[in-house]
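First comes the structure, then the notes that go with it.
Below, a portion of the complex is reproduced, with chain positions unchanged.
The chains carry the letters A and B, assigned in the order they are written, with residues numbered from 1 in each.
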C-alpha cells in the first residue's frame, strides 16, 4: 500500500478531486496547510491578491492507493493540479505497512 | 519506530484518547481534516446533521509507537473509534527512521 501526499493550490482542489474520481479512486483526506518553495520572498498570486509574505495557503490531499496504481495516480494528481505558474506544489509517495477500515476491521487492500 | 495515523469521527476522539491512555500511550498529535470514502455523494450524519456534501469533517490522530506495540495499538484505535456506521475511518501505519525528543535531544525509543 502507498500514501500519496499532495500540497496544491486551493483553487485546484476540485480539479484534483474530479480527476481522482474519474480514475476510480474512492476516498481521500483533505486538510489546510501553508508553505513556501523556491521563490520565498517573491510574489505569488492567490485568489487575485499578491502575497509577498512567505506562507502561502495550500491544501494537503492524502490518498491511500494500491501499489499497482500509484504511478498512475501520481500522474493524475500532478496533471490535474498544474497551472504552469510557480507555487503549483509537490506530490510525494510513501510506503504504508498496513491499512484498516475502521467500521469492518478489514486490513490491507480490502480496507480501501 | 512506527507512525500510526487514524482518520476518525470527531465525536470518537475522547474514546480513542482514553483507550490509548489505558494502553499506556503517553503522547499523541491531533489535527483537523475532512474527506470521503466509498459512499461519496451518499448521506452521512455528523452531529445530528445530514451531510450530502462530499467533505465530511474528521479528526486526524497521529501516534509514534514502538515496533513491539504497533499491532496492539492499531487494534486499540480501531476498536475505540468504531461505531459500526459508514464513515468510521481509516487507520494506517508507516515505518519511522528516527525520532527525537526536542527538549533533551534523545533519539529512538527513548525519545517517546
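Keep in mind that, in the parts below, a contact is a pair of C-beta atoms (placed from the backbone, for glycine too) under 8 Å apart; a residue touches a chain by one contact, two chains touch by 3 or more.
Small disclaimer: the values here were computed from a predicted structure and weren't measured.
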When 2 copies appear, how many make the full set? 3
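Here is the rule we go by: only the chains that are shown with their structure count from here on.
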Mind checking the centre-to-centre distance between chain A and chain B? Centres are C-alpha means, answer in whole Å. 20
Report the residues of chain B in contact with chain A in the complex, numbered from low to high. 2, 6-8, 31-38, 40, 54-55, 58, 60, 74, 78, 81-95
For the complex, give me every residue of chain A touching chain B. 1, 3, 17, 21, 26-32, 64, 94-103, 105, 111
